[in-house]
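After the structure tokens below, expect a handful of questions from me.
Omission of a single protein chain aside, the complex is shown with its protein chains in their original locations.
Just so it is clear, A and B label the chains in written order, and each chain counts residues from 1 on its own.
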Amino acid sequence: MINDVSKIITNVRTTTPLIHAITNYVTINDCANILLSYGASPAMAEAYDETYDFASISSALYINIGTLTKEQEQAIIMAVISAKNYNVPVVLDPVACGAIKRKMDVINRIFQLGKVDIIKGNLGEIKYLAGYESKSRGVDSIDDGNNSVEACESLALKYNCTVIATGAEDIVTDGKRTAIIKNGTKLLTLITGAGCMVGALTAATAAAEKDKFIAGIASVLAMNLAGEHAEKLTKAPGSFRVKLIDEIYNLKEEDFLKEGKVTWL
Amino acid sequence: MINDVSKIITNVRTTTPLIHAITNYVTINDCANILLSYGASPAMAEAYDETYDFASISSALYINIGTLTKEQEQAIIMAVISAKNYNVPVVLDPVACGAIKRKMDVINRIFQLGKVDIIKGNLGEIKYLAGYESKSRGVDSIDDGNNSVEACESLALKYNCTVIATGAEDIVTDGKRTAIIKNGTKLLTLITGAGCMVGALTAATAAAEKDKFIAGIASVLAMNLAGEHAEKLTKAPGSFRVKLIDEIYNLKEEDFLKEGKVTWL
Partner (left out) sequence: MINDVSKIITNVRTTTPLIHAITNYVTINDCANILLSYGASPAMAEAYDETYDFASISSALYINIGTLTKEQEQAIIMAVISAKNYNVPVVLDPVACGAIKRKMDVINRIFQLGKVDIIKGNLGEIKYLAGYESKSRGVDSIDDGNNSVEACESLALKYNCTVIATGAEDIVTDGKRTAIIKNGTKLLTLITGAGCMVGALTAATAAAEKDKFIAGIASVLAMNLAGEHAEKLTKAPGSFRVKLIDEIYNLKEEDFLKEGKVTWL
């Protein structure tokens, strides 16, 4: 399995998938830059008049609902309908779904009209979506981690998709297969956008790999390993953010094989 | 007094206030990252459908009118009404209020329907709001500094709030007490967003400290000291911006006591 995971970065660099991202204004630049460093080609079309057309020619679609203006909501709905019609993989990042009521209205509409291949959230968001008791504060999870795996698997089965829950340990599951990833660094919580960047990378891996469970592990592991490498160079968040992009660019297949701490449940 | 100022950074790091920021798209990422480095938890909800709910659960609200789309205007009005109803401290950054007529329309509406605890602008903006002759160019102040303290005090008394005017020297006043801060570096004018970041930090200090005059000094001083520390590491603006975030993270209580150049009028 880890062999399949490790090969994806080469697949992405060889095929340069076109990633259509509709994402929040806070970290939109980070998402574009990390996709470029990873070897993908980002495009952030978000106008209502453009997303149906643009999603149809994309290799994968990343939807992040962090700063959800009215036009973004409309543009997202058009994009997910297009992705369904044109069979484009979709990654959904349900930012703050448990903190703000309106987020769930939009998420429900996405599931009603589109098709989601991977849901990537923090643990609080994933448990909330799965209908489990969860704790969030603003856009952050402060969940204690009870029943985490169970919640992820239940959500994966509910929507017939892969689920990624990020946290101190990361969980990836398609409901039947489950992996726990123990790499990473606390520095990733000291910059904004680590979660968004994982989501964007997941769209790239989903474009390059049919098995979305494997794709999900590959993106989470890429971020965690790059974070560990960057942490060796600096402990301060401003510099860490810069080095993180560098280290995504420097990742090699063997890093995944040698350093990946993946437990297969 | 300086003892009270110095303690705020520890208070923020201990309590991790949730800062709701509605801000311009130019420096929204910088504002989020500097809040994280300072120890606060940023959330940039700006959709009209979300800001009333989100402001109500926040520790403080930062309003920056730099890139004021129609939806942002509406979202800001909802947020300030919510902040008033739920007693959430509000920091207003009246970007370019003297340069663009429409900005004053929105600012007047904010004062009509909301409650502002701290106004933080550059000297040109503050003097304009106070009804004094002032000089601005685009988003920058080119004011000569005549009657600066008088203008700040007058504005503070007019709106019963604390006023921060940034410039070569920074002024903080609640109309009765006034402080002049002589720290900082010219490099802060060579990057975009130094003013916005001070505003965001002010929301964090306002969340942690009841006395908004003290809170205002704490945020201005934090930015100035981090700027001085970063300047020791680099003189070029791209690198300076990165180090500035690092040095906010590295700030210690004793830095304020040892290095703060605050004159109490």
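The rule is short, and it goes like this: contacts are C-beta pairs under 8 Å (C-beta built on N, C-alpha and C of every residue); 3 or more make two chains touch, one makes a residue touch a chain.
These numbers come from a predicted model, not from an experiment.
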item: Per the touch definition above, residue among A:28, A:110 or A:262 touching the missing chain; value: A:28
item: Contact with the hidden chain (one of B:57, B:81, B:157 or B:190); value: B:190
item: Chain B residues touching the omitted chain (full complex); value: 24-27, 29-30, 66-73, 96, 99-103, 137-140, 190-193, 234, 236-239, 241-242
item: Touch list for chain A against the chain that is not drawn; value: 18, 20, 25, 28-29, 32-33, 36-37, 41-50, 53-54, 57-58, 69, 71, 241-247, 249-250
